[in-house]
Structures are given as structure tokens and as C-alpha cells.
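Missing here: one protein chain of the complex. Every other protein chain is in place.
And then chain A:
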Amino acid sequence: MPNFELEEEYQDLVDTVRDFADEVIAPVSAKHDEEHSFPYEIVAQMGQMGLFGLPFPEEHGGMGGDYFALSLALEEIARVDQSCAITLEAGVSLGAMPVYRFGTDEQKAKWLPKLASGEALAGFGLTESEAGSDASGTRTTAKLENGEWVINGTKEFITNSGTDITQHVTVTAVTGTSEREDGSVKKEISTIIVPTDTEGFTAEPAYNKVGWNASDTHPLTLKNVRVPEENLLGVRGRGYANFLSILDEGRIAIAALATGAAQGCVDESVRYAKEREQFGRNIGSNQAIQFKIARMQTRAHTARLAYYKAASNMLAGKPFKTEAAIAKLVAGEAAMDNARDATQVFGGYGFMNEFLVSRHYRDSKILEVGEGTTEVQLMLIARELGL
């Protein structure tokens, strides 16, 4: 039988990050959410704790851990603040990981250390108005001219792309076309590192989102942006394929984040159910509330098992695409369902923005959409079944 006990160093990491989340993040979460302000002070401290470097080796300024360690940290942070968790998740999975996985030694030496230490952030610019789940709709172009890529296009929903500490955005762009056998046009998509201080790069005003208010998300405009040819990340024409491989592991991290959100809803509901009195007794003594919370706990537990399993496959070098899709699907739905139930347990207070459960209610919706919608996960799972 598999052993589900965390090894000592993982458990100690969980305990440490939990303390940090409760003592440092939780007290300022409502403020950043209300003000839609980016939590620079939290990011700096997460950096000092090495959270941005968790899955990277020490030679690149990392902590020598792995993706599971990152996932555990995300779960603990997301219990109290999904915005901080997604800032970390995107900073590692979408900002630093593409450089680590596909960069040359020179690129890693140049771009990685500040990302791994949390002193800088990077974004990944894939989504466009007509390219989301279907990346073949990508319209951004990059043309090689005199040793420079000249990039034109727009991007949507790019996390961590407009903070004061954003160092670059890795963008996908069409770098050429070829003709398929049937005569249709195949776009060659590549990924290119664009420093945010490059002329013609603009992070447009931040979105007014339903949730994740303290996470930094912008549309981007790239107008005749010129970067050196050596900023091509990975093999030319492999940009989308590279992104897909990173997306699979990103789904485990997002599943962990969603598990944390689901657990945060349970913890808050248990606390409140014991303390809130109606008709002369705690509402938690009512079976209607007990059953609701028991179901919430079941969802959080199931989500955790699902992402542990996906991470276990990944660390063992086994295929994990389907397991990651299942984990992302189960955990995203657990977060949304638990947030809905938790706000119900809280009654009127669950409709007040300053309460954690109402923040989870607003924040969790994106977990059924981001990093592959629920429908995309279902497609992947069905495909694995040969359908």
C-alpha cells in the first residue's frame, strides 16, 4: 500500500508555511483585497523564506526542493489568501519554470536567480482575445530583423505582468508558417523573453476582477517591441508544446491551491459553527450544519489525495497528465462548492466582503476556469479513456 504520511521535511515545511500564512499573510489579506493592492511586503517575505525557489536547485538560487514542496506551500497559503498563493504559483510555474526548463545556461544565469529569490517576478503571455484553450488562434507575431525579434500583438489576463518588480514576460508569438499536407496553414509558435522595460511593451491598466483582487493581472500591448535574438526561449517552433508541458505540472500546483481554498472554507466553517449561537445553542450542533461541513471536509480531503497522487506520479517520472487533470478538476470544484457552503454556514456575514469565506467565494470561481477550464480537464480525461 502507498504511504500517505508526509516525510518529515515536507511536514516541517507545511508547519512553517502554515504559521507564516496565519501570522503574516492573514492579518493583511482583507486590506489588500479591498484596496486591490499588490502585497509587495508579503512577496518579499515569501522570497526570504525561499518559497519562490522551492523547486529549483541551489545553483540557480533555489531551495533544492521539488514541485510537491511548492504544492504543499501553496495549499497552506491558499487557506487564508488565494491572491498571495496565485502570485507565488504563477511566479514559479509561469515565470521562472519556463526559463529553468527551456533556457540555455546563459539565460538561466541571467534571468533565474532573482526569480528564485522572489526579488523579481515574471509572467507568461499566452492568452489572447482569440487564443486561450486553443493556442492556434495566436495572432501576436515575432519577426527576426537584423538579429532582433520585432514583436507585435496583444495579450490578455497575464498574471504578475505589471508589478514594480516584474522583470520580464515570456510571450508566445507566431514566428513563421508552414503548409500542412492538406494545404492548410500551420503556425510556428515560439516563446520569447521580453523584459518589461523594453520600449513598446505596455502593461495596460489592471482588470477589475471578481476575485483574486490582490493578484496582479493585466492585458499587454506589444508594439514594435525589439528584443535580441538570443531571447528566444527553447527551440523555435516549440513554444506551444513547451507551454503545454509546463501546464500539466502547473495544474498540480493549482489543484493544491484549490485544495487549500477548500480546506480554508472547512476550517472557518468549523470555527464559526462552534461559536455562532442561534435558538440557544451553537449552530454546529444542528445536523444540517454538521452534514454540510462533513461534506466540505470530504471534498477537501479528496482534492488533497488527488493532487498528492498526481505529484507522486510526476516525481516518480511517470505519466501524470490525466492525474493532474483529475486533481485540477476535483480541487477546483471542491473550492467553489466549499465556498458556496461556507458562505451559507456564515449566513448574512458570508455576504460581507471582509470575511474570509466570502473572499473564497469570489476567489474560487477562477479555479474552475484558469489553467485549463473544467471542460478542458474533462476533455483530457475522456481522451485518456480513448473517447
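Here, a contact is a pair of C-beta atoms (placed from the backbone, for glycine too) under 8 Å apart; a residue touches a chain by one contact, two chains touch by 3 or more; residues count from 1.
In this section, contacts and distances are computed from a predicted model.
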{"item": "Name of the absent chain as recorded in UniProt (options \"ATP-binding protein\", \"Glutamyl-tRNA(Gln) amidotransferase subunit A\", \"Electron transfer flavoprotein subunit beta\" or \"NAD(P)/FAD-dependent oxidoreductase\")", "value": "\"Electron transfer flavoprotein subunit beta\""}
{"item": "Per the touch definition above, residue among A:Leu13, A:Ile86 or A:Leu356 touching the missing chain", "value": "A:Leu13"}
{"item": "On chain A, residues whose C-beta touches the chain left out of the figure", "value": "8-9, 12-13, 16-17, 19-20, 45, 48-51, 54, 58, 63-65, 69"}
